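Right after this comes chain A.
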Amino acid sequence: MSALLELQNISVSIGSAQLLDGVSLRLERGQTLGLVGESGSGKSLTAMAAMGLLPLIGGHVSDGSVRFDGQDLASLNDTQRRALRGRRIGFVTQNPMTALDPVQRIGAQIDVVSRLHLGLTKQAARARTIDLLTQLRIPEAQAVAEAWPHQLSGGMKQRIVIAMALTGDPELIIADEPTTALDVTVQAQIIQILAGLVREKGVALLLITHDMGVVAQICDRVAVLYAGRLAEEGPVAPIFAAPQHPYTTALINCIPQEGMARGTLRGIPGAVPSARQYPSGCRFHPRCTRATADCAALTPPLITRGDGQAACLHLPEVAL
Partner candidate 1 sequence: MYSYLIRRVLMLVPVFLAVSLVIFLILHFIPGDPVDNLLKVGSSPSARAEIEARYGLDQPLAVQYGIWLGRVMQGDLGTAIVARRPVADLILQALPHSLRLGGLAMLFSSVVGVALGVVAALNRDKWPDRAVMGGVLLGSTMPSFWLGLILMLIFSVWLGWFPVSGARSASALVLPVLTIGLGGTALVARITRVAMIEASGRDFVTLLHAKGLSPLRIQLRHVLRHALIPVVTILALRIGWILGGAVTVEVVFARPGLGTLLIKSLSQHDYPVVQACLLMLAMAVMLGTLLGDILQAAMDPRVRAALA
Partner candidate 2 sequence: MTLPAPIRALRRPAGAPAGLWLLLVIAAAIAAPLLTPYAYDIQELPAAWQPPSAAHWLGTDEFGRDLLTRLIYGARTSLSVSGIAISISVLCGMTLGAAAAWFGGWFDRAVTTVVDLTWSFPEILIALILVAIIGPGTTGTMVAISVAYLAQFTRLTRAQIMTLKGETFIEAAASLGAGNAHILFRHLLPNALAPVLVSAMLATGDAIILEATLGFFGLGAQPPVPSWGGMMSAGSALVFKAPWIIIFPGLAVAITVVAINLYGDALIAELDIRARMRRAV
Partner candidate 3 sequence: QEAVFVLNTSEVGAPTYNPIKATNLNKATTLIFDRLVSQAADLSYHPWLAESWEEAPDGMSWTFHLKPGVKFHNGEPFNAATIAAWLQIFKTSENAYMTEAIASVEVVDDLTVKFVMSRPEPNMLYNLSSSYMSVIEPKSYTALGDNYGVTEVYGTGPFKLESFTVGQETVLTRNDDYTWGSPLAKNTGPAHIAKVTFREIAEDSTAFLELKTGGVDMLLGVPADLLPEVKKEPNLAVLTMPGQDVYYMPINVTKAPFDDIKVREAVAKAINQEEILASVFGGVGSIADTFLISALPESHVSDAAKIHYDPARANALLDEAGWVMGADGVRAKDGVPLKVSLWTQSDSIFRRLTEVVQAQLKAVGVEAEITTFDSSMIRDQYKTGTQQLAVRSYNWDNADIVDWFFGGDRLGYPNISMFNDPKAEELRKTAMTGSKNMAERVTNFTAYHEYVLTQFPMAPIYQPVDSVAYNADRLVLPEVLNSPGVGSTAVMDMEVKE
(Lines give C-alpha, C1' and ligand atoms only; values in the text may rest on other atoms or scores of the structure.)
Protein backbone atom coordinates (compact mmCIF):
# COMPACT_ATOMS: atom_id res chain seq x y z
CA MET A 1 0.00 0.00 0.00
CA SER A 2 1.41 3.38 -0.93
CA ALA A 3 1.90 5.97 1.75
CA LEU A 4 -0.84 8.59 2.19
CA LEU A 5 1.68 11.40 2.36
CA GLU A 6 5.11 11.09 1.00
CA LEU A 7 7.76 13.78 0.81
CA GLN A 8 10.45 12.57 -1.49
CA ASN A 9 13.72 14.27 -0.97
CA ILE A 10 12.22 17.74 -1.08
CA SER A 11 14.07 21.01 -0.97
CA VAL A 12 12.34 24.28 -0.30
CA SER A 13 13.56 27.73 -1.20
CA ILE A 14 12.34 31.18 -0.45
CA GLY A 15 14.01 33.67 -2.69
CA SER A 16 17.64 32.67 -2.90
CA ALA A 17 17.71 30.90 0.46
CA GLN A 18 17.40 27.15 0.45
CA LEU A 19 15.66 26.44 3.71
CA LEU A 20 14.92 22.74 3.42
CA ASP A 21 17.39 20.36 1.94
CA GLY A 22 16.46 16.84 0.89
CA VAL A 23 13.78 16.04 3.42
CA SER A 24 11.93 12.74 2.98
CA LEU A 25 8.97 11.65 5.05
CA ARG A 26 6.36 8.91 4.80
CA LEU A 27 3.06 8.83 6.54
CA GLU A 28 0.67 5.91 6.29
CA ARG A 29 -3.07 6.01 6.87
CA GLY A 30 -3.95 5.79 10.55
CA GLN A 31 -0.44 6.65 11.62
CA THR A 32 0.90 9.51 13.66
CA LEU A 33 4.19 11.02 12.61
CA GLY A 34 5.87 13.42 15.01
CA LEU A 35 8.06 16.12 13.50
CA VAL A 36 10.44 17.65 16.01
CA GLY A 37 13.35 20.01 16.02
CA GLU A 38 14.37 23.29 17.50
CA SER A 39 12.83 26.53 16.43
CA GLY A 40 13.86 27.49 12.93
CA SER A 41 14.76 23.97 11.88
CA GLY A 42 12.12 23.97 9.16
CA LYS A 43 9.16 22.16 10.67
CA SER A 44 6.57 24.67 9.57
CA LEU A 45 8.07 24.84 6.11
CA THR A 46 7.69 21.11 5.82
CA ALA A 47 4.04 21.39 6.79
CA MET A 48 3.47 24.20 4.31
CA ALA A 49 5.13 22.14 1.60
CA ALA A 50 2.83 19.22 2.38
CA MET A 51 -0.19 21.53 2.20
CA GLY A 52 1.03 23.09 -1.04
CA LEU A 53 0.84 26.46 0.66
CA LEU A 54 4.43 27.56 0.21
CA PRO A 55 3.52 30.24 -2.36
CA LEU A 56 1.71 32.06 0.42
CA ILE A 57 5.02 32.88 2.04
CA GLY A 58 6.77 33.32 -1.26
CA GLY A 59 8.43 29.90 -1.31
CA HIS A 60 8.41 26.88 -3.56
CA VAL A 61 9.53 23.27 -3.66
CA SER A 62 12.75 23.52 -5.61
CA ASP A 63 13.54 19.83 -5.72
CA GLY A 64 11.88 16.51 -4.96
CA SER A 65 8.19 15.85 -4.87
CA VAL A 66 5.28 15.92 -2.48
CA ARG A 67 2.89 13.03 -3.06
CA PHE A 68 -0.50 12.74 -1.54
CA ASP A 69 -2.15 9.39 -1.97
CA GLY A 70 0.23 8.68 -4.80
CA GLN A 71 -0.45 11.92 -6.64
CA ASP A 72 2.33 14.42 -7.16
CA LEU A 73 1.06 17.79 -5.92
CA ALA A 74 3.18 19.53 -8.53
CA SER A 75 1.20 17.81 -11.29
CA LEU A 76 -2.09 19.25 -10.07
CA ASN A 77 -3.48 22.60 -11.03
CA ASP A 78 -4.54 25.20 -8.50
CA THR A 79 -8.15 24.11 -8.43
CA GLN A 80 -7.26 20.51 -7.90
CA ARG A 81 -4.86 21.40 -5.12
CA ARG A 82 -7.52 23.54 -3.48
CA ALA A 83 -9.89 20.62 -3.68
CA LEU A 84 -7.48 18.62 -1.53
CA ARG A 85 -7.02 21.28 1.12
CA GLY A 86 -9.76 21.30 3.67
CA ARG A 87 -11.29 18.24 2.05
CA ARG A 88 -8.72 15.48 2.25
CA ILE A 89 -6.07 17.32 4.23
CA GLY A 90 -6.98 19.22 7.36
CA PHE A 91 -4.72 21.78 8.91
CA VAL A 92 -4.38 22.88 12.52
CA THR A 93 -2.24 25.91 13.23
CA GLN A 94 0.00 26.73 16.11
CA ASN A 95 -1.76 29.67 17.68
CA PRO A 96 -5.50 29.27 18.12
CA MET A 97 -5.70 32.88 19.29
CA THR A 98 -4.97 34.18 15.80
CA ALA A 99 -6.20 31.29 13.67
CA LEU A 100 -9.80 32.40 13.52
CA ASP A 101 -11.15 35.32 11.60
CA PRO A 102 -12.01 37.74 14.39
CA VAL A 103 -14.87 39.37 12.49
CA GLN A 104 -16.75 36.23 11.51
CA ARG A 105 -18.89 34.07 13.72
CA ILE A 106 -17.50 30.68 14.66
CA GLY A 107 -20.21 28.72 12.91
CA ALA A 108 -19.78 30.46 9.59
CA GLN A 109 -16.07 29.79 9.61
CA ILE A 110 -16.68 26.08 9.97
CA ASP A 111 -19.72 25.88 7.70
CA VAL A 112 -17.83 27.21 4.74
CA VAL A 113 -15.72 24.07 4.54
CA SER A 114 -18.58 21.67 4.15
CA ARG A 115 -20.44 24.00 1.85
CA LEU A 116 -17.40 24.34 -0.34
CA HIS A 117 -16.13 20.79 -0.34
CA LEU A 118 -19.18 18.69 0.40
CA GLY A 119 -21.64 20.90 -1.40
CA LEU A 120 -23.94 21.07 1.59
CA THR A 121 -26.72 23.60 1.93
CA LYS A 122 -26.54 26.25 4.55
CA GLN A 123 -28.71 24.29 6.98
CA ALA A 124 -26.98 20.99 6.36
CA ALA A 125 -23.59 22.60 6.81
CA ARG A 126 -24.64 24.11 10.09
CA ALA A 127 -26.02 20.79 11.27
CA ARG A 128 -22.73 19.18 10.47
CA THR A 129 -20.88 21.91 12.29
CA ILE A 130 -22.95 21.46 15.40
CA ASP A 131 -22.47 17.74 15.16
CA LEU A 132 -18.71 18.09 14.94
CA LEU A 133 -18.55 20.55 17.81
CA THR A 134 -20.53 18.12 19.90
CA GLN A 135 -18.19 15.30 18.98
CA LEU A 136 -15.32 17.42 20.21
CA ARG A 137 -17.18 17.69 23.51
CA ILE A 138 -17.82 21.37 23.19
CA PRO A 139 -20.65 22.27 25.54
CA GLU A 140 -23.55 24.26 24.12
CA ALA A 141 -22.40 23.78 20.55
CA GLN A 142 -25.31 25.78 19.24
CA ALA A 143 -24.31 28.85 21.21
CA VAL A 144 -20.67 28.46 20.37
CA ALA A 145 -21.47 28.42 16.67
CA GLU A 146 -23.13 31.78 17.08
CA ALA A 147 -20.26 33.19 19.14
CA TRP A 148 -17.44 35.44 18.02
CA PRO A 149 -13.90 34.12 18.32
CA HIS A 150 -12.89 36.61 21.00
CA GLN A 151 -15.55 35.22 23.29
CA LEU A 152 -13.85 31.85 23.53
CA SER A 153 -10.88 30.63 25.54
CA GLY A 154 -7.70 29.44 23.86
CA GLY A 155 -8.42 25.78 24.35
CA MET A 156 -11.90 26.21 22.96
CA LYS A 157 -10.58 28.01 19.92
CA GLN A 158 -8.09 25.28 19.24
CA ARG A 159 -10.95 22.81 19.31
CA ILE A 160 -12.79 24.97 16.79
CA VAL A 161 -9.76 24.90 14.54
CA ILE A 162 -9.66 21.15 14.85
CA ALA A 163 -13.35 20.98 14.04
CA MET A 164 -12.64 23.04 10.96
CA ALA A 165 -9.91 20.61 9.94
CA LEU A 166 -12.30 17.72 10.45
CA THR A 167 -15.23 19.14 8.55
CA GLY A 168 -14.12 17.85 5.16
CA ASP A 169 -13.67 14.37 6.61
CA PRO A 170 -9.97 14.43 5.84
CA GLU A 171 -7.65 11.48 5.57
CA LEU A 172 -4.71 13.51 6.80
CA ILE A 173 -4.43 16.15 9.49
CA ILE A 174 -1.39 18.31 9.67
CA ALA A 175 -1.05 19.98 13.06
CA ASP A 176 1.70 22.55 13.43
CA GLU A 177 2.53 22.83 17.14
CA PRO A 178 -1.14 22.77 18.06
CA THR A 179 -0.55 23.14 21.79
CA THR A 180 2.45 25.38 22.19
CA ALA A 181 0.40 28.44 23.03
CA LEU A 182 -1.82 26.64 25.50
CA ASP A 183 -1.68 25.89 29.18
CA VAL A 184 -0.52 22.47 30.21
CA THR A 185 -3.92 21.26 31.29
CA VAL A 186 -5.50 22.41 28.05
CA GLN A 187 -2.57 21.03 26.09
CA ALA A 188 -3.41 17.60 27.42
CA GLN A 189 -7.01 18.00 26.30
CA ILE A 190 -6.04 18.88 22.77
CA ILE A 191 -3.48 16.11 22.42
CA GLN A 192 -6.07 13.70 23.68
CA ILE A 193 -8.52 14.86 21.05
CA LEU A 194 -5.96 14.49 18.26
CA ALA A 195 -4.88 11.09 19.44
CA GLY A 196 -8.54 10.08 19.62
CA LEU A 197 -9.10 11.07 16.00
CA VAL A 198 -6.33 8.81 14.84
CA ARG A 199 -7.66 6.01 16.94
CA GLU A 200 -11.33 6.39 16.13
CA LYS A 201 -11.43 7.81 12.63
CA GLY A 202 -8.27 6.32 11.30
CA VAL A 203 -6.92 9.60 10.00
CA ALA A 204 -3.23 10.07 9.56
CA LEU A 205 -1.67 12.78 11.71
CA LEU A 206 1.43 14.80 11.00
CA LEU A 207 2.09 16.32 14.39
CA ILE A 208 4.67 19.05 14.59
CA THR A 209 5.84 19.63 18.12
CA HIS A 210 8.85 20.54 20.13
CA ASP A 211 7.74 18.40 23.04
CA MET A 212 9.53 15.05 23.02
CA GLY A 213 7.08 13.97 25.71
CA VAL A 214 4.14 14.27 23.34
CA VAL A 215 6.03 12.35 20.68
CA ALA A 216 6.87 9.59 23.09
CA GLN A 217 3.29 9.33 24.24
CA ILE A 218 1.24 9.38 21.04
CA CYS A 219 3.37 9.13 17.90
CA ASP A 220 4.10 6.01 15.90
CA ARG A 221 7.06 7.47 14.14
CA VAL A 222 9.16 10.54 14.65
CA ALA A 223 11.23 12.67 12.32
CA VAL A 224 13.90 14.93 13.73
CA LEU A 225 14.77 18.00 11.70
CA TYR A 226 17.84 20.09 12.17
CA ALA A 227 18.70 23.18 10.19
CA GLY A 228 16.57 22.22 7.24
CA ARG A 229 17.78 18.64 7.03
CA LEU A 230 16.49 15.39 8.35
CA ALA A 231 18.69 14.17 11.19
CA GLU A 232 16.83 11.01 11.97
CA GLU A 233 13.52 9.37 11.23
CA GLY A 234 11.93 6.15 12.38
CA PRO A 235 9.53 4.40 14.76
CA VAL A 236 9.27 6.05 18.15
CA ALA A 237 10.24 3.22 20.48
CA PRO A 238 13.67 2.37 19.05
CA ILE A 239 14.57 6.01 18.59
CA PHE A 240 13.86 6.87 22.20
CA ALA A 241 15.54 3.72 23.39
CA ALA A 242 18.63 4.14 21.24
CA PRO A 243 18.85 7.36 19.24
CA GLN A 244 21.11 7.06 16.23
CA HIS A 245 21.87 10.75 15.84
CA PRO A 246 23.66 12.74 18.53
CA TYR A 247 21.14 15.52 17.98
CA THR A 248 18.25 13.25 18.86
CA THR A 249 20.06 12.16 21.97
CA ALA A 250 20.73 15.74 22.94
CA LEU A 251 17.10 16.76 22.38
CA ILE A 252 15.84 13.96 24.59
CA ASN A 253 18.35 14.86 27.25
CA CYS A 254 17.15 18.43 27.38
CA ILE A 255 13.98 17.44 29.17
CA PRO A 256 14.19 17.30 32.93
CA GLN A 257 13.09 13.84 34.00
CA GLU A 258 11.68 12.90 37.28
CA GLY A 259 14.39 12.14 39.79
CA MET A 260 17.15 13.91 37.90
CA ALA A 261 19.54 15.66 40.24
CA ARG A 262 19.82 19.43 39.95
CA GLY A 263 22.73 20.52 37.76
CA THR A 264 22.69 17.46 35.55
CA LEU A 265 20.71 19.02 32.72
CA ARG A 266 23.11 19.99 29.98
CA GLY A 267 21.19 21.28 27.02
CA ILE A 268 22.73 21.72 23.59
CA PRO A 269 25.44 24.32 23.44
CA GLY A 270 25.16 27.13 20.92
CA ALA A 271 22.06 27.89 18.90
CA VAL A 272 20.36 26.81 15.67
CA PRO A 273 22.22 28.49 12.81
CA SER A 274 20.24 30.86 10.67
CA ALA A 275 19.40 29.77 7.16
CA ARG A 276 21.84 32.26 5.73
CA GLN A 277 24.82 30.74 7.45
CA TYR A 278 24.40 27.00 7.61
CA PRO A 279 27.68 25.36 8.57
CA SER A 280 29.44 23.11 6.10
CA GLY A 281 29.38 19.37 6.39
CA CYS A 282 27.04 18.07 9.03
CA ARG A 283 25.09 21.14 10.00
CA PHE A 284 24.99 20.00 13.62
CA HIS A 285 28.73 19.62 13.97
CA PRO A 286 29.47 22.95 15.73
CA ARG A 287 27.18 21.93 18.57
CA CYS A 288 27.88 18.23 18.55
CA THR A 289 29.86 16.61 21.36
CA ARG A 290 31.08 13.92 19.03
CA ALA A 291 32.08 16.14 16.14
CA THR A 292 35.31 15.39 14.33
CA ALA A 293 37.12 17.14 11.51
CA ASP A 294 35.21 14.99 9.02
CA CYS A 295 31.93 16.22 10.34
CA ALA A 296 32.84 19.74 9.30
CA ALA A 297 33.86 18.66 5.86
CA LEU A 298 31.46 15.98 4.73
CA THR A 299 27.74 16.05 4.37
CA PRO A 300 26.43 12.87 6.01
CA PRO A 301 24.15 10.83 3.75
CA LEU A 302 20.75 9.65 4.92
CA ILE A 303 21.25 6.00 5.86
CA THR A 304 18.37 3.61 6.17
CA ARG A 305 18.60 1.56 9.34
CA GLY A 306 15.93 -0.96 10.00
CA ASP A 307 12.59 0.78 9.69
CA GLY A 308 14.13 4.23 9.98
CA GLN A 309 16.85 6.41 8.64
CA ALA A 310 19.50 8.74 10.05
CA ALA A 311 22.19 11.06 8.78
CA CYS A 312 25.36 10.97 10.85
CA LEU A 313 28.93 10.18 9.98
CA HIS A 314 29.30 8.24 13.20
CA LEU A 315 26.85 5.57 12.16
CA PRO A 316 28.60 2.24 11.70
CA GLU A 317 27.24 1.96 8.14
CA VAL A 318 29.05 5.05 7.05
CA ALA A 319 32.29 4.02 5.55
CA LEU A 320 34.74 6.87 5.42
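Throughout what follows, a residue touches a chain if its C-beta (ideal position, glycine included) is under 8 Å from a C-beta of that chain, and two chains touch if they have at least 3 such contacts; residues count from 1.
Regarding candidate selection, all candidates are chains of the complex that A comes from, given by their letters.
Keep in mind the model is a prediction, meaning the values are calculated, not measured.
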Options 1, 2 or 3 - which one, within this complex, touches chain A: 1
Residues on chain A engaged by candidate 1 in the complex (per definition of touch): 51, 53, 56, 82-87, 89-91, 93-95, 98-104, 112-113, 116-117, 148, 150-151, 161, 164, 168
